[in-house]
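To keep things clear, I will list the structure first and then write my remarks on it.
All protein chains but one are shown at their positions in the complex.
The chains carry the letters A, B and C, assigned in the order they are written, with residues numbered from 1 in each.
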Amino acid sequence: MNYYEEAMGMKEELIHQRRDFHAHPETAWTEFRTTSIIATELEKLGYEVKMGSEVLDDSARMLVPDEKTLKQCAQRAIKEGANPVLVDRMKGGMTGCVGIMHFAKPGKTVALRFDIDSLFVAEDPAPSHRPSALGFQSCHPGLMHACGHDGHATIGLAVARLVAAHKDRMAGTLKICFQPGEEGVVGAKSMVQSGIVDDVDYFISGHIGLGDYNDGSLVCMTKGFLATDKLDAEFSGVPSHAGAEPEKGKNALLAAAQAAISLHTISRHSGGSSRINVGVLEAGTGRNVVPANGLIKFETRGETAEINDFMAKEAKRMCRAAAMLYDVDVKITPRGSATSSNSSREMGEEIYSLVEPLNVYQHVVKEQKVSGSEDCCYFMSRVQEHGGQAVYMLYGTKEAAGHHQSDFDFNEDVLPRTAATIAMLVEHFGNKEE
Amino acid sequence: MNYYEEAMGMKEELIHQRRDFHAHPETAWTEFRTTSIIATELEKLGYEVKMGSEVLDDSARMLVPDEKTLKQCAQRAIKEGANPVLVDRMKGGMTGCVGIMHFAKPGKTVALRFDIDSLFVAEDPAPSHRPSALGFQSCHPGLMHACGHDGHATIGLAVARLVAAHKDRMAGTLKICFQPGEEGVVGAKSMVQSGIVDDVDYFISGHIGLGDYNDGSLVCMTKGFLATDKLDAEFSGVPSHAGAEPEKGKNALLAAAQAAISLHTISRHSGGSSRINVGVLEAGTGRNVVPANGLIKFETRGETAEINDFMAKEAKRMCRAAAMLYDVDVKITPRGSATSSNSSREMGEEIYSLVEPLNVYQHVVKEQKVSGSEDCCYFMSRVQEHGGQAVYMLYGTKEAAGHHQSDFDFNEDVLPRTAATIAMLVEHFGNKEE
Amino acid sequence: MNYYEEAMGMKEELIHQRRDFHAHPETAWTEFRTTSIIATELEKLGYEVKMGSEVLDDSARMLVPDEKTLKQCAQRAIKEGANPVLVDRMKGGMTGCVGIMHFAKPGKTVALRFDIDSLFVAEDPAPSHRPSALGFQSCHPGLMHACGHDGHATIGLAVARLVAAHKDRMAGTLKICFQPGEEGVVGAKSMVQSGIVDDVDYFISGHIGLGDYNDGSLVCMTKGFLATDKLDAEFSGVPSHAGAEPEKGKNALLAAAQAAISLHTISRHSGGSSRINVGVLEAGTGRNVVPANGLIKFETRGETAEINDFMAKEAKRMCRAAAMLYDVDVKITPRGSATSSNSSREMGEEIYSLVEPLNVYQHVVKEQKVSGSEDCCYFMSRVQEHGGQAVYMLYGTKEAAGHHQSDFDFNEDVLPRTAATIAMLVEHFGNKEE
Partner (left out) sequence: MNYYEEAMGMKEELIHQRRDFHAHPETAWTEFRTTSIIATELEKLGYEVKMGSEVLDDSARMLVPDEKTLKQCAQRAIKEGANPVLVDRMKGGMTGCVGIMHFAKPGKTVALRFDIDSLFVAEDPAPSHRPSALGFQSCHPGLMHACGHDGHATIGLAVARLVAAHKDRMAGTLKICFQPGEEGVVGAKSMVQSGIVDDVDYFISGHIGLGDYNDGSLVCMTKGFLATDKLDAEFSGVPSHAGAEPEKGKNALLAAAQAAISLHTISRHSGGSSRINVGVLEAGTGRNVVPANGLIKFETRGETAEINDFMAKEAKRMCRAAAMLYDVDVKITPRGSATSSNSSREMGEEIYSLVEPLNVYQHVVKEQKVSGSEDCCYFMSRVQEHGGQAVYMLYGTKEAAGHHQSDFDFNEDVLPRTAATIAMLVEHFGNKEE
């Protein structure tokens, strides 16, 4: 399996690349520097690079920062080495890109997806935390790659390189999608709605860690991602002095509190799992004022898109009814969403039968159930709806701490191993007959 | 004071009359027998008797029983001696009547109001309860004069008799209103809206008992009756099996429960006292069915009509919002209402200065604060709005138990004493100059 | 297959038996006549009959009617032909019985369970309803066999007869449990806790209808019954006049309403399905009284006993907290419970492989998922915990209406067919070697 040998030969470079990404984390719609590096490298390797509105439906982007923040981040990226021309192509936070290569041999269209954004987490400065000890910790206060997307971006570029190096073996077309804004599930919908994966036959994505085994394991397919909606409801009423004329007030705090409670009374669904959580409630300004403002931040989830739709529809009506209870106004704003999706069984089993005999992994797991939500499901659903197959894999690796924690880190051995596996799958599925 | 002597001479007759009323209690809009007796007596005394739509605005009647009940009660009344011709004039439950007498001397228009209905209370059969011991207990199971309206009707007829006997002393016009349906405050609005008291200069009503003193006391005016609305809200949803498909149900129980709680969160009012009470909640049919029905019975009150209107408006909107919370329907039905009113100070003080020196009462109290609601306030407000004066008095008497209790009874000495006082006041105010 | 032929030959008798049961429905703990008939027949067939505290743990019985009701039902049963001696053995509503037969050949202990109680449903008198048309409708107003337990009891006796007729073929021991009070899941726990099935190797129960196919189908095993608790919470406070001194009241209506709402906010469980339903809420006596009484009837369910325990524990604490909110008392009373259970796969598959080749059924279904709760799960869990195997089958039959409806009826062909199948299984499993 020369992919693995080749990839092992690139290991130092991959580690260097990952640590550079790690030191320069960028959150959703501000991945200017990250995208600039990726796009530059893809072009160098001979890929056609699509960016901006070619790969993003602007109207489907969620939680986009304000103009001022976008500008500051763009300037920061340039200061840190991003190509100003490319940054300009990402104006308005239209970050992310897709590298495309058509191979000589006719064949299938294969798509890969790597998410590239970081989190709003302040990195642990303790010397016990390897990035801090070795000096590649985040140089952006309050931001951190605490979910391994630095690794994802690195693997994506490594696959691009391996494939380009062996393009004579390949068939069909390869599309490598570098998606912005997976955290908070705000980005995938926008990229998918651009139509970029509408012609895809085989789709592969995945995540570092999360598997039941770690180092040296591969999960060939997952199932169980929950569809989700992230929503804010802002209630606005009328203040009044609580002692002097309470009856003049329109109480937005009580509306928000009632909405929070009512939302948790939405019926269980016989069709499968559902979730509701009001994670934040902020209301009122002073103890002696009938509160005129109230905000709840909540999320619904469902085992299927239908169940999540049921939850979200109930929740929205309840927010409006809670506003009516206290005669206040309410504004409901979407803050993220993901659909549900399961891996295509046939493709997953095929991957298992390909990888298992290689003796590259200590554990090759055919399938694992996951919980939580992933906006990669938009990609998978779209591909499956159009007749293609899609898998979401788990790339086992030993982790220093749980995902989203300030001392998260992972064993970088996962980088070359995963890149080699994916390159091999690109070759395999591109060449598939029928 | 010949009124008092004359009245004392009628005492045995008055007691007999009151006990007959007591034995034949009739609830709101079914006072066929009671009205028949009153109207017959009034005509005998030379009064013009107005009935039915002459003295009732049909559209303002509340909680009218269904046709079948009305018919049964009418037949019961005839069986118990009511005049079928008069009962026919009360068709549809248009009970109550007004006796009018124009006197030779020009003068003021004076109106009196006596309420005549009974309660849905089952009378105490114990021999310790005087009506049961003496055999004049209710012969209508589940109904009882437990609030003294049997006494009110008796006093009203006694006044009619005293006045008629001395019509030469009288001036102006006298209107004696016998009002149906005071319990639940469902009747006064209808009688007032007929216009029957629109030309009244002096208005007198009152209640047996309730004063701080009892036997031998008179309160000349009261203040503090609260305006009130009685409302039902019926929620109707969609049932479903709570285990098999809970999400298909639309939960009317939760809507009703939420309405009950939300109503109690209506803001206090800086303008004065308010009240809210959800007195009854009934919802659901079976433990394992998502409940499709829910009923709340509630009442609002306010120190002023404005405050009560605020309460009722908030409550209605909240009921509709609670329905919206659970996507169910709601029907809100008025079940009674009373406005607020205070006695006219000038008239009350004049009564005090007339009665106090007589040495008829041990205590003559100028004014007392009351709580609760009385639909007599509709009469008082209407008279006051048209430039007249109105008082609500309390006729002190020793009571065997609290009002609305199954062993309620009172010292019948109050009957002749009160009748004499009112007759004297009719003479006085009818003859008032200016 | 002589069991089927023999059973078909008994068909008219079975129909007659079932219709007699149907005409005399008896609800939980009042199955005096039903039990009397069953016990008499079992003795006649040579079974040892255990009754009363031999087969019921009195302390685990739920929703037992009061003494007076029990006496009336016992008298009714005697009037309708029950054996007074047997009725006396059921004193206090200790209904139900178990027939036991030890066979000559050593072998396994096999247990069967048939539930025998009726529902509080008023039977449809319309001629379109076959029982009413043919004159075997319920002669007990408000009670009806609307769930097929008349059929279950009939099948149980038919199996007893078939087995007794062929006791030479049989091995080991047979226990036929006729369980009272399955509706509301109030009876199984009590019978199981008597220890009667603690030594059982193979356990079979099931239900008429409910399968995806009807006439001529058999489901060999089911899975998915939810564990459940049925609970009542009664809140008691202090009444007061809502206008005069509302602050003196302790509001049990608001406590009950709050409990209802709060219960529906219990968290979803990541371990599997859960349910909560407050099916009934009744509170308050009069509109103008701060309500001093409040009752909620609710049920929890869980895919596993652990999940249901979580739900029930949360619910109970919330009821107590809701009482504390309004400073009222609360009494929580269990009204039924069932555990969850799945059929034993090995035994189910064995049944499938036995029945499928017989060509007796049009459809033999290996396994079907069910919802809802069944207190048979207590039997199944107990047997499985003690190392035995257990299945719950579905006996397909065409039904005239949904279960628990007033025009429920079923195709009586199911009676002999099911009896024959079960008799065959008794022979098979009793004779099983190791």
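Basically, contacts are C-beta pairs under 8 Å (C-beta built on N, C-alpha and C of every residue); 3 or more make two chains touch, one makes a residue touch a chain.
These figures come from a predicted structure and were not determined experimentally.
Novice: Tell me which of C:76, C:102, C:130 or C:320 is the one touching the absent chain.
Specialist: C:320
Novice: For the full complex, which residue in C:194, C:251 or C:397 touches the chain that was left out?
Specialist: Final answer for the missing-chain contact: C:251.
Novice: For a quick check of understanding: of A:84, A:106, A:195 or A:279, which residue touches the chain that isn't displayed?
Specialist: A:279
Novice: Pick out the residues on subunit C that sit against the missing chain.
Specialist: Output for subunit C: 244-247, 249, 251, 254, 258, 262, 265, 267-271, 290, 310, 314, 317-318, 320-322, 324-325, 327.
Novice: Need a quick check: the contact residues on subunit B for the chain that isn't drawn.
Specialist: Listed in rising order, the touching residues are 261, 264-265, 267-268, 270, 273-276, 371.
Novice: State which residues belonging to subunit A touch the missing partner chain.
Specialist: 226, 228, 230, 241-244, 246, 253-254, 256-258, 260-261, 264, 275, 277-291, 294, 297-299, 301, 335, 371-373
Just so we're on the same page, only the chains that are shown with their structure count from here on.
Novice: Most central chain by CA mean?
Specialist: If one averages C-alpha positions chain by chain, the most central is C.
Novice: Whole-Å distance, subunit B centre to subunit C centre, using C-alpha means?
Specialist: Whole-Å distance between the two chain centres: 54.
Novice: Using the average of all C-alpha atoms in each chain as its centre, how far is it in Å between subunit A and subunit B?
Specialist: So the centre of subunit A lies 70 Å away from the centre of subunit B.
Novice: Taking each chain's centre as its mean C-alpha position, how far apart are subunit A and subunit C in Å?
Specialist: About 50 Å separates the centre of subunit A from that of subunit C.
Novice: Two-or-more-chain contact residues of subunit B, please, as numbers and ranges.
Specialist: 244, 246, 254, 258, 290
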